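Note that this complex is displayed minus one protein chain, with the remaining chains in position.
So, chain A:
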């Protein structure tokens, strides 16, 4: 059932389109028709733009997991221990502790979406080149600096990518677009895991011996993907500017409003969601970072097999995320899904730690539960926080997620150096158990408070129907004023929510994304 407000927006857009169509006719003059591929309002052109949009993030995801794909080579060629190796991941996360709050602001107010995308792509490219140069001259501090610069660009580039998507595609297409962007991102990670080893061997053959020169050479080759992403950013900027001129629409905005003072208003359920987020993700990403040698040593895998099984998490999450997102939407009951995902991840880690069962089973389970958690956890933030605080809530969640990742990456490396893999796995199990405790408490706190989070989709839709019939009656007279205010107000809830969901791979079917406006009229629900 479509939300009244969003129906209104679409109608507004259609009106806009009709106006601009008339303008376009006038501007073009008589008889000048563009080919479908050059016409920004036609689907074929937008498919071309979609192609560039998807590859915008490819380089960043490809290069993020370069250290994991080349773990033994990095450690051996540069004489590191595991703790120092994990610094490469920590330095990626440190700038994002702060930058999560400012990404939207920079893109909207300071640079604009086009310039901002190019600048962040440039950061990604330059960061990877510095990282590779550090390996070539055998200076580890330079590699850490390169990862830091890379981190500045990486996360903010994802924000820019989503803003482009929301700007160019509307309605039902948006789900497909986000799905494709996510798949491209996962494709980048998977390709990295599986071919970097081969690239290193070829470079070592060409250089003559393996060592930091071969490592630097392979990383420079990986930087080529970042250059490709930079070219996509430039092309996108050109196409967007051209479309702006032709269609007379304004530059896209993230619409994000961050107010740090809102933190004191966060409800306790939100803090529990934060703890779940941190406790869960610190047991996934550092584990994948250290996974290759674990599979080689414990399960006697060959390096190629170990890299393949390490990348299965990403391979599974590409198709699983849209499917699971659809499932979570259809059934609701987010807290139960989160609990299932956390328990499944705990089972996977226990299997890897305490048994010799084929790790493909455990890693596939990990991939599915990781996708499930993303689809169920992130939308919950939108259920507990009012619209105007959503930007701050998401920014805060990502900030502490990055902080947790930075700290736990180093801790995991230190534990491995001194105590080995079993204790490391037990540590990850402990982190997941913290998340599990938070989920259990979330379930009970939510139950006591009335059960907003764990409602089934049918119950939510019913509540919404009741709220909108009342709202419709109340809203009609003030429609004119409201539409003006809508233009000045931040971007619609729909776009804002979809931005964050897409980053984590959750999909929200169009007709079910209506609960936010019901939250704006909380008094009707209670």
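We adopt the following convention: a contact is a pair of C-beta atoms (placed from the backbone, for glycine too) under 8 Å apart; a residue touches a chain by one contact, two chains touch by 3 or more; residues count from 1.
Here is the rule we use: contacts and distances are computed from a predicted model.
Hidden from the displayed complex is a chain whose UniProt protein name, among "Mitochondrial ribosomal protein S11", "Glycosylated lysosomal membrane protein", "SWR1-complex protein 4" or "Organic solute carrier partner 1", is "Glycosylated lysosomal membrane protein".
From the set A:288, A:429, A:464 or A:496, the residue in touch with the chain omitted from the display is A:429, counting the whole complex.
Touch with the chain omitted from the figure is made, among A:41, A:76, A:138 or A:305, by A:76. By the touch criterion stated above, the residues of chain A touching the omitted chain are 75-76, 79-82, 293, 297-298, 353-356, 416-423, 426-427, 429-430, 433, 436-437, 440-441, 443-444, 447-448.
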